[in-house]
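A single protein chain has been removed from this complex, and every other one stays in its place.
For clarity, chains are labelled A and B in written order, and residue numbers in each chain start from 1.
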Amino acid sequence: MSDSPYHDDHGNKDATITNKAGMGTMTPAHRKSGKTQYVGGGPFLIGDSMTGGYGKGPDILHDCTIAVDKGEIAVIVGPNGAGKSTAMKAVFGMLDVRSGSVRLDGEDITNLSPQDRVVKGMGFVPQTSNIFTSMTVEENLEMGAFIRTDDFSDTMEQVYDLFPILKEKRNQPAGELSGGQRQQVAVGRALMTKPKVLMLDEPTAGVSPIVMDELFDRIIEVARTGLPILMVEQNARQALAIADKGYVLVQGQNAYTGTGKELLADPEVRKSFLGG
Amino acid sequence: MSEPVKNTLLFVLVGGLILLTGFMQSWNSAVLILNMGLISAIMAIGVNLQWGFAGLFNVGVMGFVALGGLAVVLISTTPTPGAWSAGGFGIVLALLLGAATVTAAVMIAQKMSKGRARTISLIAVLVLGFFVFRAVMDPNVAAVEAINPAAAGNIGGLSLPVLLAWPAGGLLAAGAAWLIGKTALGLRSDYLAIATLGIAEIIIAVLKNEDWLARGVKNVIGLPRPVPYEIDLQNDPGFVESAASLGLDPVTASTLYVKLGYSVLFLVVLLVLLWMAQMALKSPWGRMMRAIRDNEVAAEAMGKDVTRRHLQIFVLGSAICGIAGAMMTTLDGQLTPGTYQPLRFTFLIWVMVIVGGSGNNFGAVLGAMLIWFLWVQVEPIGLWLMQVITAGMPDGSALRAHLIDSAAHMRLLTMGVVLLLVLRFSPRGLIPER
Partner (left out) sequence: MDFLNAFVALSNFVLVPAIAYGSQLALGALGVTLIYGILRFSNFAHGDTMAFGAMIAVLATWWLQSIGVGLGPLPTALLALPIAILGCMLLVLITDRLVYRFYREQKAKPVILVIVSMGVMFITNGLVRFVIGPDDQNFADGERFLISARDFKEMTGLEEGLAIKTTQGITVVVAVIAVALLFWFLNKTRTGKSMRAYSDNEDLALLSGINPERVVMYTWLIVAALATTAGVLYGLDKSFKPFVYFQLLLPIFASAIVGGLGNPLGAIAGGFIIAFSEVTITYAWKKVLTYLAPETLEPSGLVQLLSTDYKFAVSFVILLIVLLFKPTGLFKGKAV
């Protein structure tokens, strides 16, 4: 609980006067963006030796580095509570990075708010509540393109080509779709900004194994268009199989780093995280 | 400055304001402010129990206050001769039939399985019950209302001492609150706000229109008093003598004596309720209430029946409002349903609780006294202010006349401003919860 008296609702749960559905929960590290600086060099997107935590809370990440380069899929795996999602959120600006930096295409964006990172070309798909359930599939995609002032119909066509089922259901409320289809809407929405890098937070959480395989196929397809993908995954084995780069995090620190194949072959990694 | 010192100073400040009224205006108005302030404080304790300690949003305070007022009529007035034999029993029978209908409907809704059969039988029972109720009710009401309509036309009361009406008012309000709470408090969410808003309007509508009950808008006047009458005091040589020894004329002395009598009674009730509220909150029950408020999920996981606890505290808080309502009607000596306004009897109490400090009983009492003082005094202050502002304007100016005429409406404006300022700059209120 926070100390602000305005956050104390006395446990009131009166549905006739307050509407808690869809309320914002996000606490970005910066509400207003600071300066960016061109430094040059390095991978396309890198969270470089990040240390930090939420607000005034304790540090969750300790000198953690995550990077993805053009044309790559980078995967963050690790045990529960290892700080996988936290690391990704740090890259997206939802965590106070106290030391280290985040750089996109050679530009230091550590002080940008999440919204401005979207403008800079980062597409982010949250793990939950990642679609507008009451709006149609097409409206979801339109909202994804909200910041664009140019004609985005060709991007929408590209998304429909990538996810044909969405074209079929374009006029259905997204909330009525199945779990796998919802994830496709979510990824599609993020693609509408024509991002330079796509970040997925556990895209396969809560879907059946068959749907999961299909989703991975789609993600590979997206990556083939040249879009770098940074993704957090629970299903380490499958994820590493498609990864160009893998990061195993333990307690907010880099434990193992390598290509997907290397990590899958590493006996230590196999023993501790992949169940033998 | 330490907490207790600050709080004491705040109380001293409000006391000083009331004393100032005594010196500047008149002691009669000062004691009047004190008396209504005490009653408001009791209402604020009731609302504070519900909101401050359980997060229940009651916007129907007016209804419970009015029920308290009704209790005074039903308990303390004399029964209208012949009213009971003419139709009183019939009305009771009709009400019982109505209650039976609703009970039957609830039973059907609960016992029968969902489907068309349930819907049809539900509607059938309700419609049939409604017509039977009206068939029994209407002639009996007409009979009662026909008895001496100029002075009575109602069933009257039980001729019991008026002080008994105070707990009775609490009971009446508690009964109504139980019914509302039972339907409006739920597991995952509740809809108490709209339910209380509605029931308050309905209670006022009943009081206004059911003449057999308490004469409706014809008002009941001359209710019995727990304190002596001024005229009796003035005729009592002993009283006149002691008044003279204090340097007071008998008329002023008698009115002051009566008002102070009320003050003592109200103060006793307030202190008792305050003590009870404090004790309850320090008890395991109170700790549990706060545990539920601060983390309902955890409390539920520990096996606490949250809805039941909420119902308890809602009924208790409403009962306190009912007691205060009975006290207020006793002080007024009359029941005038037309004067119950939500802004005055519901939302003003909310301002008191928020300004005083929700979650703190002493805060509620302080807020009530302070806000009541402002409510009374803003009008003369506003008038004075307007006169100062308009002093430069020419005499016959229409704007000047309008401003001076409108000064009376400054009061609502001021209450809003006070509430917003406190919420903005001291959101926990003057005496925050510890």
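Worth pointing out:
Going forward, a contact is a pair of C-beta atoms (placed from the backbone, for glycine too) under 8 Å apart; a residue touches a chain by one contact, two chains touch by 3 or more.
Predicted model only: the values in this text are computed from it and were never measured.
Shown as candidates are B:Gly198, B:Gly286 or B:Gly333; the residue that touches the absent chain is B:Gly198. Only one of A:Gly22, A:Gly81 or A:Pro209 touches the absent chain when the whole complex is considered: A:Gly22. Residues of subunit B in contact with the chain left out of this view: 55, 57, 59, 109, 130, 183-184, 186, 189, 191, 193-195, 197-199, 201-202, 205, 208-209, 342-343, 347, 350-351, 354, 405-406, 409-417, 419-420, 423-424, 427.
Against the chain not shown here, subunit A presents residues 4, 6-10, 12, 14-26, 114-115, 118-119, 124, 126, 129-135, 139, 142-144, 146-147, 189, 193.
Please note the rule applied: only the chains that are shown with their structure count from here on.
Subunit A and subunit B have centres, each the mean of its CA atoms, that are 55 Å apart. Here subunit B touches subunit A in the complex through residues 51-52, 54-57, 188-195, 292-296, 358-359, 427-428, going by the rule given at the top.
By the touch rule above, subunit A contacts subunit B in their complex via residues 1, 5-6, 9-17.
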